[in-house]
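With one protein chain withheld, the remaining protein chains of the complex are depicted in position.
To keep things simple, chains are lettered A and B as they appear, and every chain counts its residues starting from 1.
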Amino acid sequence: MVYFVTQTLNGLFSAALLFLIASGLTLAFGVMRIVNIAHGSFYMLGVYVAYTVATRTSSLLAGTLVAVIIVGAVGFLMQRLFLRRFASQPLAQMMMTMGFALVFRDAALMIWGGDPFTLTTPGWLAGSMEIGAIVFPWYRLFVIAVAALVGVGLWIINERTLIGARVRATVDDPEIAAATGINVARLSGGVFAVGAALAAFGGVMGGPILGGYAGMDFELLPLAFVVVIIGGMGSLKGALIGAIVVGMIDNFGKALVPELSYFTLFAPMVLVLALKPTGLYGRA
Amino acid sequence: MNTIRAFIAALVLACAATVIVAQTDARPPIKIGFMVPLSGGNAQNGRDILNGFLMYLDEIGYRAGGRTIDLIVEDDEAIPAVGLTKARKLIERDEVHVMAGALLSSTGYALAPYITSMKIPMVYPVVSADDLTQRRRSDWIVRTGWSGSQPNHAFGEYAYRTLGIRSVVTIALDYAFGWESVGGFERTFVAEGGRIRQKLWVPLSVHDFAPYLAQIPRDVDAVYALLLGRTALQFMRQYQEFGLKGRVKLIGGGTTTDEHVLPFMGDEALGTVTALHYSAALDTPANKAFAETYRTRYKKVPSYYSESMYTGGKWLVAAINAIGGRVEDRQALVEALRQVKPEGLPRGPVELDDYGNPIENVYIRRVERVNGQLQNTVIDTFPSVSQFWKYPPAEYLREPLYAR
Partner (left out) sequence: MAERSVGRQWRLPLVVLFAAFLLVSPPFLSAYWVGLLTQVVILGILAMSLDLLIGYTGLPSLGHAGFFGVAAYGVGILSTTYHAGFWTSVAGGLAIGTGLAALFGLIVSHVRDVYFLMITMALGMVLWGLSFRWIPVTGGDNGISGIPRLETLVGLPAAGPIPFYYVALFVFALCMGLMTLLVKSPFGLTLQGIREHEPRMRSLGFNTWLHGYLSYVCAGAFASVAGIMWAYYNGFVSPTYLDLTASSELFLMVTLGGPATLVGPVIGAGAIVILKNVMSAYTARWLLILGIVYIVTILWAPQGLWNLGQRRRA
C-alpha cells in the first residue's frame, strides 16, 4: 500500500514534468505541423540559464523568470528568422531544428562546461511529507500542483479566449484559418515561443531534482515524443492524458519489471500507433 | 703553421661537436597520440583527463629522453567506432610513437585488437574494465589506472569488519562497470559473512531514482551506490528527499563521490563512505602539491580523472627516460612501461603486476566539509592492493568475470 501510494504520487510527478515539456511540443505541432527536434534544447537551456541567474542573485524566482523569458525569445526568433521560411515544408523545418539542436548542445557545453549541477530547492519546500510510512518530498508535490495550474491556465486560454479560438482553428486547418483572416504566421511565432518557454519552465521545475548536465537535451525528448504520440499531436488534452499514462507506466514499469526498463515506455506507444495512428485525441 | 693547424683542428672539433649536438637535438620529436571524449555528454571527464596530462607536460617543458614531445589530441566522442577511426588516424597518418587515453570501457575493448596488431604501446589511464588486464589482456596495453573491482574487494571486507555492516542493498548503473564494482564488493563482503539483500540495477538513462528508492527496505544496514557524474548528483539529492539519509547508511564505489561531481553536491553527501585509489584530499606532500597546482591552474578541484593522466603522463615519461628517448624501439618502450616505478605520484606508490594492472593503495574516504568545501577525507588505507585482492591470480582467473 505504502509502496503503491508513493509510486502513484511519483508517477504524477513524472507526468507533471512531461506535461510541461510535451504541451509546447504538441501545440507547435498542431499549429505549424513542425516536429521540433530542438525542443529538448529549450528544456536544457531553461535550467542552464536559471542556474546562472540563480547563483548570481540567489533567487530561484528571478532565475525562473529570466530563463522563461530568454528561452521564449530564442524560440520566437528561431521561428521568425528561420522556420517561417519553410512554412509548408515539414521535412525542411525538422532538419532545421535538428541543426539547431546540434548548435545549442555544443554552445551549452562551450558556455557552461560539462559539469553537472542541481538548483537549490527553495527552503520552504525542503523536506518531506510524512504520513505514517509514506514519505514523499514536498517539492515534488509542489511541481505537481504547479503543472496542474499551468494545465488549467492553458485550458482556459485555449477554450475561453479569442487567441485560443484562433489556435484551435489553425490546428484544425491552417488554410481555412488563414482564409478567415487569422494571421497564421504571427500566431505560429507566438505559439512556438510559448512552447519554448514552457519547456524551459519544465527544465527549471525539474532543476532541484534532476539538475542540468551535458546530454540532457536528448534524454527527455524521446519521452516527450511518446507523450505527444499517445495523446495525439496538437491536442492539449492528449498531452495531459499521455503524460499521465507515460509517467505511471515509467514508474511502475521500472519498479516491477526492471529487466524491461528500456522497452516499457515504447510498448504502449507502438500499441497506440498500431491501433489508432493519430493518437488518443489527435485528428488526422 | 702550428697555429693554423691548431686552428683547423679546433675548427674540425667544433664542427664535429656541433654535428653531435645537432644530432641529439635533431632527433625528431616524440609523438604522443592522445584521445578522450571532448564533445557530447562525457566531454567534461575527457577534459579533466587531458588537463592533468597538459599540466604534467608543462612541468617537464614538453621534453623527455632528450627529445621534444609533440602531443596530438583527438576527440573520440565516446563512440567506439569513432575511437578506432581516430586511433587509425593517430597511428597511420600522424605516425605517433605511443598512444594514451580512452575513457569508456567499450572504447577500450574496441581499440585493443587494433593496438595489438599495430604493435603500438598504449597507456589506458582510466578504462577500468576488469578483463582488459585479466582474461583478455594485450601485450601492448598498459593500464595505469585501476580495475573496477579492485577497490571494491578491499571495501567489501572493510564494510563488514570495520563499519560493522551486515546487510546491504546495492544500487548501481546497469553496465559492465556497475557489475564489476558490485561483484567485487559482494565477493569479499559475502565471504566475510555479510548479506546482499537486493541488487537494484538502474539504466544509464536514469534521471529519477524514486522508483528504486521506494524499494529499499528501511531495516537494512547500508545502501551501496555505484553511480557517476550527474547520476551520482541526482541520486544524492533524491536519497535525502525520500528521507533515507540519516536512516540508512550510504556507502559506495569511489566514483559516486569523486571530485568530478562532489563540488556540485550539498550537505546531502556528508558522511558517505566510498573506496577508490585516489582522493583529492589525500594528505601527502606529492598530492598536496599536485592538487594545489591543479586548483590554481584550472580553478577546480582535481578529480580522479585529472589525476589519472597526470600519473599516466609521469609514467610514460619515466619509461621514455628509461630507454633514453629511443621510442622507435616499441618493444623496449612497452617493456619499460611495464617495469618503471615512477616516484612521487599523487595517489601514492604504484607498480604494475605481471598482467599490466597497477598494484596500488585503496583509500577509504568519508565525505566531510572542511573550510566550507566538501572533500573525500581519507579515513583508512589498504596498501598495495592487487586486482586479484588476496586470491592467487591463476585461481582468480579460472572464475568467470563479474556479471549482474
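Operating definition for what follows: a contact is a pair of C-beta atoms (placed from the backbone, for glycine too) under 8 Å apart; a residue touches a chain by one contact, two chains touch by 3 or more.
The shown structure was predicted, so the numbers you read here are calculated from the model rather than taken from an experiment.
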{"item": "From A:62, A:94 or A:248, residue that would touch the chain that is not displayed", "value": "A:94"}
{"item": "Listed residues B:99, B:129 or B:337, member touching the removed chain", "value": "B:129"}
{"item": "Contact residue for the chain not shown (choose from A:35, A:154 or A:169)", "value": "A:35"}
{"item": "Chain B, residues in touch with the chain not shown (by the definition above)", "value": "38-40, 43, 72, 74-75, 79-81, 84-86, 88-89, 92-93, 105-106, 109-110, 112-114, 129, 174-176, 403-404"}
{"item": "Residue numbers in chain A that touch the chain omitted from display", "value": "29, 33, 35, 37, 82, 85-86, 88-92, 94-96, 98-103, 105-107, 110, 218, 222, 225-226, 228-229, 233, 259, 262-263, 266, 269-270, 273-274, 277-278"}
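What we mean here is this: only the chains that are shown with their structure count from here on.
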{"item": "Separation of mean Cα positions, chain B and chain A [Å, integer]", "value": "38"}
{"item": "Chain B residues touching chain A - in the complex, by the definition given at the top", "value": "39-45, 47, 200-201, 203, 205, 207-208, 210-212, 214-215, 229-230, 233-234, 237-238, 241-243, 260-261, 264, 266"}
{"item": "Of chain A, residues touching chain B in the complex", "value": "3, 6-7, 10, 13-14, 106, 109, 113-118, 120, 128, 130, 135-137, 139-140, 208-211, 213-216, 219-220, 250-252, 254-255, 258, 261-262"}
